[in-house]
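Excluded from the complex is one protein chain; the other protein chains are retained at their positions.
Which chain is which? They are A, B and C, in the order written, and residues in each are numbered from 1.
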Amino acid sequence: MAVVAQNGGRPSPAAPAAIELRGISKAFGSVQANRDIHLRVERGTIHGIIGENGAGKSTLMSILYGFYKPDSGEILVNGQPLTITDSQTAIRAGIGMVFQHFKLVQNFTVLENIILGVEDGRLLRPSLSKARGVLRRLAQEYELNVDPDETIEELSVGHQQRVEILKALYRQADILILDEPTGVLTPAEADHLFRILEGLRAEGKTIILITHKLREIMEITDTVSVMRRGEMVASVKTAETSPEQLAELMVGRKVLLNVQKAPAQPGKPILEIRNLRMVDDSGVERLRGIDLDIRAGEILGIAGVSGNGQTQLLEILGGYPEKGSTVSGEVRVNGTPLALSGAGCNAAERRRNGLGHIPEDRQAEGLIMDFAAWENVAFGYHDAPEYGRGPLMDRDAIRRDAEGKIRRFDVRPPTCDLAARNFSGGNQQKIVVAREIERNPDLLLIGQPTRGVDIGAIEFIHKRIVELRDAGKAILLVSVELDEIMSLSDRIAVMFDGRIMGERLPQNATVGDLGLLMAGVDPATAAPGDGIPPSQKHLEDLPRDH
Amino acid sequence: MDKMPKWADVILTPLISLVLAMAISALVILAIGESPMVALTTMIDGALGSSYGWGFTLYYATNFIFTGLAVMVAYHASLFNIGGEGQAAMGGLGVALVLLSLPLPHWALALPAAMIGAALFGAAWALIPAWLQARRGSHIVITTIMFNFIAAAALNYILVNLLRPTGSMDPASARFPDATHLPKLSDMALALGFEWGKNTPVNISFFVAVAACVLVWLLIWRTRLGFEIRAFGKSEPAALYAGINPVRITMIAMLVSGGLAGMMAINNVMGEAERLVLNAVEGAGFIGIAVALMGRNHPLGVFLAALLFGFLYQGGGELALWTTIPRELIIVIQALVILFTGALDNMVRMPLERMFLAMRKRGA
Amino acid sequence: EPALIFDLGGKFDKSFNEAAYMGAQRWADETGGTYKELEMQSEAQREQALRRLAETGANPIVMTGFAFGDVLNQVAPDYPDTKFAIIDMVVEQPNVQSIVFTEEQGSYLAGIMAAMASKSGTVGFIGGMDIPLIHKFECGFAQGFKAAKPDGKVLVNYTGTTPAAWNDPVKGGELAKAQISQGADVIYAAAGGTGIGILQAAADEGILSVGVDSNQNHLHPGKVLTSMVKRVDNAVYDAFKNGVEPGVKVMDLKAEGVDVAIDDNNKALVTPEMQAAVDEARAKIASGEVTVHDYMTDNTCPVQ
Partner (left out) sequence: MDLNTVLQILDSAVRLMTPLLLACLAGLYSERAGVFDIGLEGKMLMSAFSAATVAALTGNVWLGLCAGLSGALLLSAIHGIASITFRGNQLISGVAINFLASGLTVLLGQKIFGLGGRTPSLTPGAELEAQVTPFRAWLSGTAGPDTAGWLTGTPRFGEIALPFAESLRGVPLIGPLYAEVISGHSILVYVAFLMVPLTWWVLYRTRFGLRLRAVGENPASVDTAGVSVTRLRFAAVAIAGLLCGLAGAYLATGLSAGFVKEMTAGRGFIALAALIFAKWRPWGALGATFLFGLLEAIANRYPNLDLGIVTVPSMFMNALPYILTVIILAGFVGRAIPPRAGGEPYVKER
């Protein structure tokens, strides 16, 4: 390791650092989340922090922001020691934070969220009108456009993140912490974000960026720190390191950053979709005639900005279309048509017939967070004959099965009694992937397989998906990560506004080409599109069926 | 990753909470000018000091087990069934109708028949709120509250106008036939050759209640249906993803819940009163909420909590019967026990956790 | 040592348990004797209480309320040497005295007074829980009222169907106001603690009310027309003092078991004609010339 671990205590140079942490430790019960952390972030730089899931990155930043109290250690802001007891202190010291899980009030408007906690007086009206003005200025200055009167739940994730950034800027943050900001963004949105961050840096603001994506680290940061198991293992200048080296520092072993796969050997068609349409319960048409085929031994990747109907497509194929929606069209699996509504349309039934489904949201759908790992391994397959007799479940059989899966998928910690909640995001995902892949489904639906997952786990999950393909199964992969789509898929379809905009082969596709399709522009016809997914448009603008 | 050993969490915490509740109760007793020592010994003596006291304690506990289990089962499907009171009342009606209309020659036949009647009526009374929740999204808390009132009115009408023998002052049904009288635990003890709990109402229903605990435990933690109920209760979107039908689970959970609440009637109506009286449930449905929550929604916990409340009920009853302490003191004591063991448990747990953590650190 | 058992309503129910308590207390004051008393907490305790008292040698044992009937029927044979008395219910056992009151007769008198005091010709009756016993009050009241004012009108309300119906003065007051707005100017309250609210509302609105069970004339002097007193206190006092004589003891008008209370608080409201009419009715009932129908016998009331 050619990297010099710089563990604090070194004499400060002339200009005080924007942030200096000295010996920060924090334990949650018996878990040591941060252990004697030293960190120095120079003013006017972008500082990256990387580390595996659960390494303690979010905890460290939450301490800096006053959300958690450290057990010991010292914080210096602009050279001044500061006791940060709550977020108010941090805000006053010019620290702003965009959390990994946004801290927004879903049914409040953007404006209300912005002023929450920094209102100018007891009455709202003056604060609101002032904020409206400031917001307009900020929006122009940083190209952060959001409708101030829209409620959060109507915004796409990307826009929600803008609100979080605006919140920090409105509080006049000098030091901005972003915790995995790009996990939910499209490449274009991420690029936009980075342009903003660069602008902020140019103004002399300091930025701390947590991410799992080494490409981003290399692209934008000035310095980078690596955390492992609660400790700070290295801080280096970005220019002096490489992705391979960082990955190794992070995981503690060599990591393959590219998917290794042989060319596909497509077989007979497994999934055939013809003219699939879906109208949701408020009358908006979310799918506008989808036609797709997937063959055995092939991965079809669906690229697209989230909110363009991918979720609805996965739900319909998974057997649980949105409540109150009407679905029409034809879907065949292995030649047999699927019921698209009524009693035959049932996720359990689909599973029995050889469908696997890794859902987009593992915490809300894929797992019961309070169930133990072994119970989650049976979740969705709890009716399977090998898991019990008659109405009774055979716990021993399930546990045996779960232990095997956990071992084979390297879930950490390898205990099947721990509640899903207490695994890190990456390991939660491994449990879901193990459950769905190991059943050898003829058709596997996958939504966002690696969102928020660290590179070690990504490598592992990708390998398993490719193995399943090579075993001759059909795979439908939905992801907002273009990198992931391009490296995993055998064919790429791009979805926009409930339609398939076009199909490409990965070897012929370019990011620019796909990006245009994702924005609703067909390069062939060059029909202009506004690039805004429908969920952000006013619903009235959309054509209705009845 | 536990902060403290399981035994400390499961046994030490409630025990200390209980002691705290009793200490405050003692202060209340002092404040109204009575002696806490006398009160405590009267209660313990009256409820646990003799087979006689135990007979009553177990009788009340039987009621609370049924209503506690009822609340618990619904709770696992994240349905808050406040309607135990009405469902138990309707269960009583089911028992009365079965026993008064069918010529059942022996209790061994009458008991299963009455159980079916009780469970059916209780379940039926839970069915409408369940359906409204599943299909129309009407909040189950409101509808079950309303159904308690409606049950009271319906029962009042039925008892006064339909089931009451003419000329009787008492708005109560006729007595059930002698052949259907359930064996009391005291009779069973006598048959085994010793005297236990003479003239106490505890009867064979107690064993039914214990069996119900076991069955409910099996249902919730050992069957596929129970798995679905718990999964649905924890996360509805996940249940949908897994192919669990929300309507079906809501209905089943509420039917089981209502059936359990209704089954309480085999204890109080069939076993004790041997006829249906007005207000036979006497608030057991509401105590079931406390029992389920205190029992941490586990049948064993429900059983223990029901025993505790049976003890409080009987001990308190004795207190009011044989001392000058007003009977409302019991309600205060119950309130304090619920408060300290159910809601203020962290007040005890947090320092304990810190203690154990410190101990472990020193040990390590 | 005699014993007294109160029903679930409790010793201070503002109604007949309280009256029983007064009777026992009077006996204790007069004789200096002591007695045991018990308040029921739950249905299941009835048998327990009876047996425990019998076993500790209490004699006689007096209990209030029809709800004891069934249990007493079972328990009494086990203690042939103990004498029991039950109020408001007939239990046919050789060692049990059943004390029943002719509430319909007392209510009849109250009905006559209400009819004569009413200017509007409309009076009200508010019962507690909707149970047969209370219909007995209602029916007697209506008969008396109709006897004096054949074309008058009796409005009838019941507070509820749960035991809360006995303790809801707010609802009682509201029912009284509803009846007042329909023209009632005398309201008869047979509703335990709820009655307090009814009498209050009547006094607030400036109309008359009729109390029940014990003498409630003093609650709002000059505003309570009378109270239909049910001398449970006398019955208990008697049982304690003179012992219990198995059989049915009917506490009717003649035996001064029921009556309308006239004292300093309502003297001004009772006109001489009213007094005369009441006296006449009382005599006629005593002589059997007038019979007041008892709702309990056939669950119907001859007048509406």
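Heads up, the rule we're going with is that a contact is a pair of C-beta atoms (placed from the backbone, for glycine too) under 8 Å apart; a residue touches a chain by one contact, two chains touch by 3 or more.
Keep in mind that this is a model prediction, so the values were computed, not measured.
Taking every chain of the complex into account, the omitted one touches A, B, C. Shown as candidates are C:Gln41, C:Gln143, C:Gln200 or C:Asn266; the residue that touches the absent chain is C:Gln200.
Note on the undisplayed chain: of the listed residues A:Ala15, A:Val105 or A:Leu505, the one touching it is A:Val105. Checked against the full complex, the one of C:Asp70, C:Asp88 or C:Asp168 touching the unshown chain is C:Asp168. Annotation for chain A: contacts to the undisplayed chain at residues 28, 65-68, 86-91, 97, 99, 103-108, 112-113, 115-119, 121-125, 127, 421.
Although one chain is not drawn, its touching partners on chain C can still be listed: residues 10-14, 18, 130, 156-158, 160-161, 164, 167-175, 177-178, 181-182, 193-194, 196-197, 200, 203, 218-221.
Counting over the whole complex, chain B has residues 28, 31-33, 80, 128, 132, 136-139, 141-143, 145-147, 149-150, 152-154, 156-157, 160-161, 286, 289-290, 293-294, 326, 328-336, 338-339, 342-347, 350 touching the chain that is not drawn.
Just so we're on the same page, only the chains that are shown with their structure count from here on.
Mean C-alpha position of chain A lies 46 Å from that of chain B. Averaged Cα coordinates give chain A a centre that lies 75 Å from the centre of chain C.
Those residues of chain A lying in contact with chain B across their complex are 29-31, 318-320, 346-351, 357, 359, 361, 364-371, 375, 378-380, 382-383, 387-388, 391-393, 395, 418, 422.
Residue ranges on chain B touching chain A, taken from their complex, read 1-3, 218, 222-225, 227-228, 230-231, 234-235, 237-238, 240-245, 353, 357, 360.
If you check the complex, the residues on chain B that touch chain C are 56, 59-60, 149, 152-153, 155-157, 160, 164, 166-172, 175, 199-201, 268, 272-273, 275, 277-280, 282, 313, 316-317, 320-321, 327, 330.
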